[in-house]
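Read through the structure below, which is laid out as structure tokens, and then see the notes.
Every protein chain except one is present and positioned as in the full complex.
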Amino acid sequence: MSGSTLGKNITISTWGESHGEALGVVVDGFPAGLDLTKEDIQKFLDRRKPGTSSATTSRKEDDEVCILSGIFEGKTTGTPISMMVKNTSQRSSDYSEIASYYRPGHADYCFDEKYGFRDYRGGGRSSGRETIGRVAAGALCQKLLSEMGIDVYAYTRSIGDVEIDDEKFDRNAIYTTPTSMPDTEADKKAMDLIMKCRENMDSIGGVIECRIKGVPAGIGEPVFDKLDALLARAVMSIGAVKAVEIGCGTKAAKLYGSENNDEFIYENNSVSKKTNNSGGILGGMSDGSEIVIRAYVKPTPSIARSQNTVNKSNENISINIKGRHDPVVVPRAVVVVESMCAFTLLDLLISNISAKASNIINFYKK
Amino acid sequence: MSGSTLGKNITISTWGESHGEALGVVVDGFPAGLDLTKEDIQKFLDRRKPGTSSATTSRKEDDEVCILSGIFEGKTTGTPISMMVKNTSQRSSDYSEIASYYRPGHADYCFDEKYGFRDYRGGGRSSGRETIGRVAAGALCQKLLSEMGIDVYAYTRSIGDVEIDDEKFDRNAIYTTPTSMPDTEADKKAMDLIMKCRENMDSIGGVIECRIKGVPAGIGEPVFDKLDALLARAVMSIGAVKAVEIGCGTKAAKLYGSENNDEFIYENNSVSKKTNNSGGILGGMSDGSEIVIRAYVKPTPSIARSQNTVNKSNENISINIKGRHDPVVVPRAVVVVESMCAFTLLDLLISNISAKASNIINFYKK
Amino acid sequence: MSGSTLGKNITISTWGESHGEALGVVVDGFPAGLDLTKEDIQKFLDRRKPGTSSATTSRKEDDEVCILSGIFEGKTTGTPISMMVKNTSQRSSDYSEIASYYRPGHADYCFDEKYGFRDYRGGGRSSGRETIGRVAAGALCQKLLSEMGIDVYAYTRSIGDVEIDDEKFDRNAIYTTPTSMPDTEADKKAMDLIMKCRENMDSIGGVIECRIKGVPAGIGEPVFDKLDALLARAVMSIGAVKAVEIGCGTKAAKLYGSENNDEFIYENNSVSKKTNNSGGILGGMSDGSEIVIRAYVKPTPSIARSQNTVNKSNENISINIKGRHDPVVVPRAVVVVESMCAFTLLDLLISNISAKASNIINFYKK
Partner (left out) sequence: MSGSTLGKNITISTWGESHGEALGVVVDGFPAGLDLTKEDIQKFLDRRKPGTSSATTSRKEDDEVCILSGIFEGKTTGTPISMMVKNTSQRSSDYSEIASYYRPGHADYCFDEKYGFRDYRGGGRSSGRETIGRVAAGALCQKLLSEMGIDVYAYTRSIGDVEIDDEKFDRNAIYTTPTSMPDTEADKKAMDLIMKCRENMDSIGGVIECRIKGVPAGIGEPVFDKLDALLARAVMSIGAVKAVEIGCGTKAAKLYGSENNDEFIYENNSVSKKTNNSGGILGGMSDGSEIVIRAYVKPTPSIARSQNTVNKSNENISINIKGRHDPVVVPRAVVVVESMCAFTLLDLLISNISAKASNIINFYKK
């Protein structure tokens, strides 16, 4: 099994290691004729760039995208769009020590067991840098989704115990606060917590929420390719995510049916739901309400304080991980979650076109 | 996109509606030479049968499996194993009314929007009966996994507010309590809650936990085909599941790195971890510890009490759903979660064999 | 790798052995809302039935299709369509001897080497009966294609040295001649040849041609999913096919570019080609001309005359294969080739809808 490709009608294949020559993605099956500039991609990549605030690592990563194929005279051509970012600022020396032992919370041990050895420079293939390809692909999808009137946006819901107040939701703040929180007050509290983590040579987790507006009912396939199942897989495939929920999610397990069921109502010439416990998905298909998905992100495993572990000679040792690490990965992962959701949704929107025989017959009548 | 097939090296394709002639599954790519009897499958199907206790619907569903292909002289042949269960006890009359309106919490509205109409007899393709095929396939996988020394078992962790006490964990109770709880005391409390729901014409949700022992480190692919990502997709594809978590899951979002990281230790001639917050998965690969996954299940949407909704003429109406429904689907869904986890794991175990070039070279040297 | 499933937007998964309980197919992703009766399927299955003429085996195979799911009130529902044919007339006794040796021209030896043993009753999974599932699926596709104004039809081009005369092409004869030749004179000569084969306890090969009319230009994907590549795979996956060609095919290898190139011409308000050496496919995409594909079919390997071979004890032996075998498989394989072409084309027609971004945007604007 290959495992670096996702999707059916559109596929994304990411490649590259944190300290190799470059990282990238091939997006295949993307429809032709969409206006696309390098800037459309770069602005999304910039959202995952570190070094922009004290919430993130001080490493500089320019991450300038290079589009190698699939665009001609400013439009997508329908052929594979190959995008690449060169690794320029990676300091392999920081990592040379890692080769000899297994970092707690990292996949070092798993790689050695699976492949017999590993690229020990940074996270190798498990590095957060792998998500560059995902975000570049997500940027493409976002461009097309916005033309369809569909709005996919993610933000930081909480960091540690600090959660946003939905009453104070300010969408613009997502793109201006260092934490990507849509609530400037919560952002300040979260930054205090992050600074404390940094002082304590520690790290902290958090929750990312993604919302999708404008999706018609019926998107997603009834059994294994349920919209929620594919969203869960896509989001859980992001390194640090340990739980995924839809709508009221984990809370549904404690509710009564009479509380959890969303009643349908006809008003303003359309069918809608009075509540949205379903998170916009019923039976694996969109129900016309806003789609709500949450990703629970673990704290950065690379922490500066002393930890016990095992080395490759099977000795129990104590280590201090060097390097410049994010005390929290949540703010940088926001655009990754958004990208995975945008891609998954677009792929299912395309597949839905062939749900009815009449759609196909009508298309070819034109 | 098709959506009724799952897997890569082994694939399962389920088919059938709740009130059609039959339901079934085709398991393709299943390896040859495994001893297999009808009873190996039937005993798993019996675990999802209703009517065995007051916790479930009083409908009788015999669900006797018929193996149509892929077995010869008591062994799997390597060709597709087609298994079918006939629908014998379905009372379509209970459902005739449903045709005209959209049941809250169900996919009726989504089906109509997607396909233009729907098979309104029961849940159609979204019925819990679709899981018959999943469980039959899971039974096959469990047979092979047990030969490999791998133990996959699920149970009810909680129903509503009633949770099992890990100190009182009794594995055998999973198969004897009406709730599939491995704790007879919790089971009694949960049954009280369920009875109350039934009286109140209501339903309740719960949590299913699945544990996997004996998996070597390195299973799962580093990027999109992460073990946890594919488990999440498979489990979230079960109708009523609204959240999936691995290891400490949602709790990880509030932990510090120093708390969440599991330290490695070498003892008794092997590498292991002191704690298991990771739930046995790091970087998308098994880390050698027990794998722990939890599914959060919503309450049964079919409840007897009066609910508001919309009919196909866009009128706001009040309905009372007839029929014999489970006040809680959790106990019957336990074996479905187990099946999805067993299948997903086996598929990745197979793909892992080709992780090293030397494995392939050595295999063909033989 | 599984290997019994084909397709992307629509998938077909066949299952069953020649002498098992039943054979069938699951068609997933087939669009909803198409009128469909059992008769729509049965009439295609009847075209591959043996025993209808002296050209085929005297075995009786009723092959009555049973539709188990995916149809509701006479229409496809968009969910998997499961179709099954029971094995009623199989005489396993004819085959008991086969278990001990390897029939020349058959896959017996390959099965034993691959799986360690085999279902030795008839061809098992390699039996021509496996194609029942393909034809049932093809019938479905033909129904939808005909609604789209696309005409897919195959016929016998030649048997041994007897070839049809294109000047005498009579489409109706395909369905009335015992050889499925669209030329009653050639049919008579071919029948003479077949009778001679039967007398000589021998068999003979032939060529099947499939033509497709009404396909718009641009169907097929430019690289690996070329229309011709997928047709070649689908047709070559039929047991006895040893070569596949498109348009002038093998002859192209001896032509000059100035001979082989088809000039474009604008007349009658549309672009067409003056000649059709391309067989309707350029660069892997339909070019608007008639699509022409030919399958070269080997002679039936089961012949009554004495043959040398090896048994499972590694002894060189001489055998006489018993049973009732077709002296030529070509006439019965015609509808199988047609089915594989119809399916492959329909799957690509669906995928082509998302070739342009504007198609997707316009679809969701509706």
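All chains are identified by letter, namely A, B and C, in their written order; residue positions are counted from 1 within each chain.
By definition in this document, a contact is a pair of C-beta atoms (placed from the backbone, for glycine too) under 8 Å apart; a residue touches a chain by one contact, two chains touch by 3 or more.
These numbers come from a predicted model, not from an experiment.
K.L.:
Out of C:S69, C:S126, C:Q142 or C:S339, which is the one that touches the chain we can't see?
P.N.:
Answer from the full complex: C:S126 touches the omitted chain.
K.L.:
Which positions on subunit C touch the chain that was left off?
P.N.:
On the side of subunit C, residues 1-6, 8-9, 14, 102, 104-107, 109-111, 113-116, 125-126, 130, 158, 160-161, 197, 200, 202-207, 216-226, 228-230, 232-234, 236-237, 239, 242-250, 252-266, 271, 274, 278-279, 282-288, 296-303, 305, 307-310, 314-316, 347-348, 351-352, 355-356, 358 touch the unshown chain.
K.L.:
Go through subunit B and note every residue touching the omitted chain.
P.N.:
Contact residues on subunit B toward the absent chain are 8-9, 29, 31-34, 76, 78-79, 144, 147-149, 216, 222, 349-351, 353-361, 363-364.
K.L.:
Given the full complex, what residues of subunit A touch the hidden partner chain?
P.N.:
1-5, 7-11, 13-17, 20-24, 26, 28-29, 32-33, 66-70, 72, 75, 77-82, 84, 114-119, 121, 124-125
The rule is short, and it goes like this: only the chains that are shown with their structure count from here on.
K.L.:
Please tell me the distance, in whole Å, between the geometric centres of subunit B and subunit C computed from their C-alpha atoms.
P.N.:
Going by mean C-alpha positions, subunit B sits 38 Å from subunit C.
K.L.:
Would you mind pulling out the distance in Å between where the CA atoms of subunit A average out and where those of subunit C do?
P.N.:
Taking the mean C-alpha position of each chain, the two centres sit 44 Å apart.
K.L.:
Give the residues of subunit A that touch two or more other chains, as numbers and ranges in rising order.
P.N.:
8-9, 216, 222, 351, 354-356, 358
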